[in-house]
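One protein chain omitted, others in place.
== chain A ==
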Amino acid sequence: MLIKTTPAQYSARRNFLGRSTSIALSGAAVALLAGNSRLAVAATGNPSGDVNILNVALGLEHEAIAAYQVGAESGLLQKPVLDTAVLFQSHHKQHRDALVATIEKLGGKPVMAKSNSDYAASLGAGGLKSQTDILNLAARLELGAANAYIGVIPAFSEKDLAKVAARLAADETMHWSLLANALGKPVPMAALSFGA
């Protein structure tokens, strides 16, 4: 079980997961980022610098999507952990689509994903032997991504993009929290442990 819960909470979560995994991607997330026409101009800032950072973010999302795919296909994940992994992967796909739309809006060229086998090799996926191994990898990647997104916020010339990075960081932090809970990791003792 991904999260230690009472049976009542458990079935509530089952419902939640059941609904969430079947949502159609509406493109709402894309509009949130790219619907801002001011970004298309971005004349005040440094659009090519911003595009560079967004492309690094897109690279992280490609990697996360691949990592969850490798996990889902490993046969090591049991339900409902598997459902949660697929849900988190769908979040990363929405991040990807939103970043691609934003990069294109700024006149940039979105980086392409590498192959899943390339990602598997660079993440050392061959050494994953259990559900716990996979959850540990996922937690490590989510924590790293949260810290990375917070870390690049000051580098954006466009404040709206800084906010986007903060929102991405919030999603990754939410993923990390649930994964850490599932792994029985303690809640961080100190405040401000992210993005230091």
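Operating definition for what follows: a contact is a pair of C-beta atoms (placed from the backbone, for glycine too) under 8 Å apart; a residue touches a chain by one contact, two chains touch by 3 or more; residues count from 1.
The definition used in the following text is that contacts and distances are computed from a predicted model.
K.L.:
Identify the UniProt protein name of the omitted chain, choosing among "Protein N-acetyltransferase, RimJ/RimL family", "ABC-type polar-amino-acid transporter", "Peptide/nickel transport system permease protein" or "Cytochrome c class I".
P.N.:
Choosing among "Protein N-acetyltransferase, RimJ/RimL family", "ABC-type polar-amino-acid transporter", "Peptide/nickel transport system permease protein" or "Cytochrome c class I", the correct UniProt name is "Cytochrome c class I".
K.L.:
From the listed residues A:155, A:170 or A:183, report the one that touches the chain absent from this view.
P.N.:
Missing-chain contact among the listed residues: A:155.
K.L.:
Just the residue numbers, please: which parts of chain A touch the chain that's not shown?
P.N.:
For chain A, the residues touching the absent chain are 49, 52-53, 55-56, 59-60, 63, 121-124, 140-141, 143-145, 147-148, 151-152, 154-155, 196.
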